[in-house]
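Quick one: this structure, given as structure tokens, is what I'll be asking you about.
As you look at this complex, bear in mind that one protein chain is not there, while each of the others sits in place.
The letters A, B, C, D and E name the chains in turn, as written, and every chain counts its residues from 1.
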Amino acid sequence: MFRHDKRLQYYTPPESPDAHLAVACQELLGGHYGEVSVMMQYLMQGFTCKGAPKYRDMLLEIGTEEIGHVEMLSTLITQLMAKAPLEEKDAMAKSNPLVGAIMGGKNSSEATLELAAMMPSMAIVAGGGPRVSDSSGSPWSGAFVIASGNLLADFRDNLAKESQGRLQACRVYNMTDDRGVKDTLAFMIERDYEHQLHWLAAVRELESLEEPGVVVPVEVGHFEGKERFAYDFWGLSNGTDAATGAWADGPAPDDSGNAFRYLKEPEALGPVPEFAPGDPRLFGTQKRPKKPADGKTTEVDGALPAKA
Amino acid sequence: MFRHDKRLQYYTPPESPDAHLAVACQELLGGHYGEVSVMMQYLMQGFTCKGAPKYRDMLLEIGTEEIGHVEMLSTLITQLMAKAPLEEKDAMAKSNPLVGAIMGGKNSSEATLELAAMMPSMAIVAGGGPRVSDSSGSPWSGAFVIASGNLLADFRDNLAKESQGRLQACRVYNMTDDRGVKDTLAFMIERDYEHQLHWLAAVRELESLEEPGVVVPVEVGHFEGKERFAYDFWGLSNGTDAATGAWADGPAPDDSGNAFRYLKEPEALGPVPEFAPGDPRLFGTQKRPKKPADGKTTEVDGALPAKA
Amino acid sequence: MFRHDKRLQYYTPPESPDAHLAVACQELLGGHYGEVSVMMQYLMQGFTCKGAPKYRDMLLEIGTEEIGHVEMLSTLITQLMAKAPLEEKDAMAKSNPLVGAIMGGKNSSEATLELAAMMPSMAIVAGGGPRVSDSSGSPWSGAFVIASGNLLADFRDNLAKESQGRLQACRVYNMTDDRGVKDTLAFMIERDYEHQLHWLAAVRELESLEEPGVVVPVEVGHFEGKERFAYDFWGLSNGTDAATGAWADGPAPDDSGNAFRYLKEPEALGPVPEFAPGDPRLFGTQKRPKKPADGKTTEVDGALPAKA
Amino acid sequence: MFRHDKRLQYYTPPESPDAHLAVACQELLGGHYGEVSVMMQYLMQGFTCKGAPKYRDMLLEIGTEEIGHVEMLSTLITQLMAKAPLEEKDAMAKSNPLVGAIMGGKNSSEATLELAAMMPSMAIVAGGGPRVSDSSGSPWSGAFVIASGNLLADFRDNLAKESQGRLQACRVYNMTDDRGVKDTLAFMIERDYEHQLHWLAAVRELESLEEPGVVVPVEVGHFEGKERFAYDFWGLSNGTDAATGAWADGPAPDDSGNAFRYLKEPEALGPVPEFAPGDPRLFGTQKRPKKPADGKTTEVDGALPAKA
Amino acid sequence: MFRHDKRLQYYTPPESPDAHLAVACQELLGGHYGEVSVMMQYLMQGFTCKGAPKYRDMLLEIGTEEIGHVEMLSTLITQLMAKAPLEEKDAMAKSNPLVGAIMGGKNSSEATLELAAMMPSMAIVAGGGPRVSDSSGSPWSGAFVIASGNLLADFRDNLAKESQGRLQACRVYNMTDDRGVKDTLAFMIERDYEHQLHWLAAVRELESLEEPGVVVPVEVGHFEGKERFAYDFWGLSNGTDAATGAWADGPAPDDSGNAFRYLKEPEALGPVPEFAPGDPRLFGTQKRPKKPADGKTTEVDGALPAKA
Partner (left out) sequence: MFRHDKRLQYYTPPESPDAHLAVACQELLGGHYGEVSVMMQYLMQGFTCKGAPKYRDMLLEIGTEEIGHVEMLSTLITQLMAKAPLEEKDAMAKSNPLVGAIMGGKNSSEATLELAAMMPSMAIVAGGGPRVSDSSGSPWSGAFVIASGNLLADFRDNLAKESQGRLQACRVYNMTDDRGVKDTLAFMIERDYEHQLHWLAAVRELESLEEPGVVVPVEVGHFEGKERFAYDFWGLSNGTDAATGAWADGPAPDDSGNAFRYLKEPEALGPVPEFAPGDPRLFGTQKRPKKPADGKTTEVDGALPAKA
């Protein structure tokens, strides 16, 4: 069960409205790597966690924090689209070339007009507020969430999501000079720093519990006679630039003692595919080199009437 | 530019048709973590890579291999739905309880009928072949692909995708006793093993190039006065199970010398949000404690006609 | 900011695993009218609410409760797919014709096998747990959420969502005889009862604050000379069954004193559309009754090369 | 069966092309609450209606009118993107600050260029015409439509959709000074007025047929011992602003004689969830406090090969 | 404007309920190539048609007929899920092996139970009626519709959609022995026959108006020095099976007098791509052969704070 505290976890309001920035912040809210994604992902992983209690609780505590981040960003976007004094905004646009260029030299403080020109749905649908979608207006999708039941696989995805998420937040941070927005984003970027570290630590803890524990699922090792496929890099491009990387040369990181091998111009090991004829009731095109004399090329089961 | 070799990279045909298994294999083909996803992801990362040539080439070589994996799985699914001798299938269903249970004791070899009963679209739309969708028939989405331009962030996502992908392949491997399918899947599971190792090696190489290099983007460090937010675990649940994990106790893995700290019952640091009134032309509900005497509660700019 | 309590708001575990029921419960979790939808909708409406504080707080309190409902359903689905004693399940299937029929007479307690046969993604992707999608495996979409900034419009949508939601929960309730599941669903159905009442009360309160206050947005009345379009029912089908309903006969519910009117066989009031030629650079097909002698039918601006 | 009349139901052409406005109108055409949504929703509810004939016919008559609204908006959008005299448009932009600001001071009449700069797909894909998508270019989705078979639930959703729809049309109305567009939109806003009234009347008629008839589905009352959950407001936020609303204080609107009750700081009634181990063939992470001596932490059923 | 006739264009009710068939019919209703797609596509092409009036009217007349096909299929699906006498259904299942196999030997006439076991959303969401989605429950998407403004391009797509549509209808026709369903589908298959012919005739008429008129857009011919790329088949696979087809050998069908040419093992004509460094504010990974001594590898513009 959850409870709500009316205060935000951290927040400094924007100095000035800026619909362009509000649109950019939608990516951090409802994009693939945004706060809704990590909120739902950590909560779903936590709600269904069969591992030790400390994993379940950790997932739910961070997931709970992320609900608050959705709250912070929703607040920020709403305030970035409220009316603000005309003069202040103009002054800012003039004194700062970066912001000025983004704003296209417009001298209106009306964020509604900016929205109408740039992302009309945030005005028409959301009345000047955020939506559960990304900065292109594409809706957030439940398909962005993974909770596989395998914590090592999932924590790696969490680490990946936080890496993309902090990267995106830093990019948005660079799109504004608004001190309020920058302060709020800075807090979130620091929390993303912590969360990256956190999943990194958790991943390392899980890896160290298994032997060799780096390949998910750890219970499944090599198949009889197929071990060599697990260490060969198939060189399928001309040139060999890729042959010198850590992934193609030197010991494999699974502590197996095996070394990577770079295969130059490897041969295909399988056959050219052959198919049996399909079910005639599906009317697929079957193999037939030429047209028969009677014009009938397929045996049909009779369920459909013969041609007139 | 690409070239095609008519042979498959590796392949053993199924012993017997099995539409249920064909549907399961759709997850490996067109699911979020399936072969279409990794194919498109590695190709897009490679096509746009601004890093050293070895990264670009490595990405494109693996991406090229993945096109071949899409080919293998498409072949497998098509063959799993072609007609096969009745007796053989029945014998298998009877002798193997796992398969028998999945098949529901059906004694028909007609994969078309199974499809019609389970996933009609694979019969009606694809004529007994694969679709670019997952095992629920949800279409694959371009939103599954990330190519951010930041290789460390992207390689972590690649590692995450391969971890989920091998996990899923192993689960499907356990759903059948067909020796042909098992042999083909075993090859793919071994290649997934290799790819997990491979991204792991690449991630470690990139991390070792920076200092501290584990937090993406590495160029951005801490913000003035906000460093503490990067190492505190906010305990937002009752109980402290999560306080004992590697993420909440001990040194942070960024080699900064900082230690994690578990905050028990932390207080919110932000205010209760306040909003200015929105643009009246958007007809949002404004704050108003009670209804005014004249029935008019909002100043409208006059563009719309007054009420009758 | 949010906090988590490790206990569930209410819960009785299922007596027995049942993958079919787990799939049905996905509709209540991640369908258009499921718990994720109302959770996100109330939270987003609350986070951005510019109305009186009591509305904001009410939205956030109910939204917070709904996070707990997502937790309950996720727990339920996970437990419906865990292993359970064979004998108990079989006994149930035999003694209860409804459940027996749904289960197809299967005598296996293995929910994993049921999943593999019915909704493979819940086994392959989620490892026997819930997903953020509906009972067909279609992902939940952020487009399901509305937070328009106009509380009367939004509360009506909330009432509609709760009406559909309780209806769906009652339908699922009827699909099982498991006393644990029924007890948990009964609690949720009662809460849905309360939430329907609650939005109904809130809608009535908002309607009573305006005059006439039933048509959103209330600030906009009739347009000069167009008032009659607001009370006429256009009879566009043969027959006049619809002429006798409350919507076509009697006083309109806006307290305007106007009465509805049923128009039988109304005439179109507009013209046949005419279009100017489009931009030739877009190569649309322009109006041309016949082919000119020289074979050139469109003036092109010259940006593209002439035909050879 | 349907028939078409070449004339539009009502229409005044735009005075001048305006691609920005055309994009905004896409929300009214193909957005979640646009004309395609209500058209499809009323038609589907009507096609499948099992209630009294008057409901079926009413649904189909309004649904049929809505096809004509899709026609009107498609005509409008197409005309908003056709070429028009340069001088007229410039004059308008200069004399009207609102329009001028939206247009960014551009003095070109070329709607194609505006589209290319703002919503390229309407030029590239649709050749200067509308698409079946919203103002962000997100495709309309069949998931927007509900036809549940329960008319009270569906009519409430219809009322909600018309409320959002009229709100959005009024917002777009405020974005232009084009007298043609305003006249056409005014007609549609009046029809939306009528449709809101109409569903309101239908909802009230249905509610009055049952006792108590306000909670869907009306056939289902309270569960033994759980009635109290139907009238309690769970106060899950700090503070009690929400305690004073109609939803938390006073008689419930179901005519049951029960009163709402506000629960301050309510306790969770359920347990902390516990899960049985999952099927080992799914390779989920099981509860295990520490690593066993032999490095093997999970009993696997043997279907997969042991680790090397 | 549209009008509705209460009678269906053509219809014979099903002899017996059959939820499996109802699910299959969803593909014909709401799949990519279903009736909703062609209805919306022809209407949108007609609403926006700038070509001669006969094209516009033809599009709208067929589009209007398709609304009636959506009505017929919705009626069919609803009736396929209504209750029917138990005995009749059992008799049918026993006497007909095809139907019996699909039904899995179930002896219940309760289509609701079948739905609950196969496509729960049609019971839970739609109350035993159709949805605007395909046979997998994936929602219909506005992205399926094309109305490009170029009639030749669009008519070709119409022909393609009708080809797939009739193919799918024939496949569903083969899945049942219900005489009512077969009679209704037979009518639709005949109408699909007519529509294929119809678009074929329209395509040929448009092609004959231009010279050479087969390549869209016809206004654009060859580019200086690039004509040869328009007739060469690039042989990018090993082997030359494809060299003998009409597409690689003989005169091109554009009446240009040019012949196709098969290029065996063609060489790439372009360079290896090179990228300039990206904007440092986006934190992409730049080309850098080795790690600099000071650990700083990127010049950042200073907007973000230096690392601690």
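FYI, a contact is a pair of C-beta atoms (placed from the backbone, for glycine too) under 8 Å apart; a residue touches a chain by one contact, two chains touch by 3 or more.
This structure is a prediction, so every number in the text was calculated from the model and none was measured.
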Notebook entry, point to check: Considering the whole complex, which of B:Val23, B:Leu43, B:Ala230 or B:Leu282 touches the chain not shown?
Noted result: B:Leu43
Next item on the list: Using the definition of touch stated at the top, determine which of A:Pro53, A:Pro251 or A:Gly284 touches the missing chain.
Entry: A:Gly284
Check: In the full complex, which of D:Pro13, D:Gly63, D:Gly137 or D:Pro253 touches the chain missing from this view?
Finding: D:Gly137
Check: Just one of A:Ile62, A:Met175, A:Leu200 or A:Val220 touches the chain that is missing; which is it?
Finding: A:Met175
Next item on the list: Looking beyond the chains shown, say which of E:Ala22, E:Val38, E:Val70 or E:Ile189 touches the absent one.
Entry: E:Ile189
Check: What is the set of chain C residues that contact the non-displayed chain in the whole complex?
Finding: 98, 167, 170-171, 173-174, 281-283, 301, 303-304
Check: Which chain E residues would touch the chain omitted from the figure, given the whole complex?
Finding: 5-11, 32-33, 53-58, 60-61, 64-65, 72, 75, 78-79, 81-84, 110-112, 123, 127-128, 138, 141, 143-144, 146, 148, 150, 152-153, 156-157, 159-160, 163-164, 166-167, 170, 186-187, 189-191, 193-194, 196-202, 204-205, 214-217, 220, 222-223, 226-227, 229-237, 239, 241-242, 244-248, 250, 252-254, 260, 268-273, 275-279, 281-284
Next item on the list: Could I get the residues of chain D that touch the absent chain, sorted low to high?
Entry: 1-6, 47-53, 55, 104, 106, 108, 110, 113, 116-121, 123-125, 127, 133, 136-139, 148-152, 206, 209-211, 217-224, 227, 256
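What we mean here is this: only the chains that are shown with their structure count from here on.
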Next item on the list: Report which of D-E and C-D is connected by more C-beta pairs in contact.
Entry: C-D
Check: At what distance in angstrom does the C-alpha mean of chain C lie from that of chain B?
Finding: 26
Item checked: Averaged-CA centre spacing for the pair chain E and chain A, given as whole angstrom -> 28
Checklist line | Touching two or more other chains - residues of chain D | finding: 5-9, 32-33, 57, 60-61, 64-65, 75, 78, 98, 127-128, 138, 141, 143-144, 146, 148, 150, 167, 170-171, 236-237, 239, 268, 270, 273, 275, 277-278, 281-284, 304
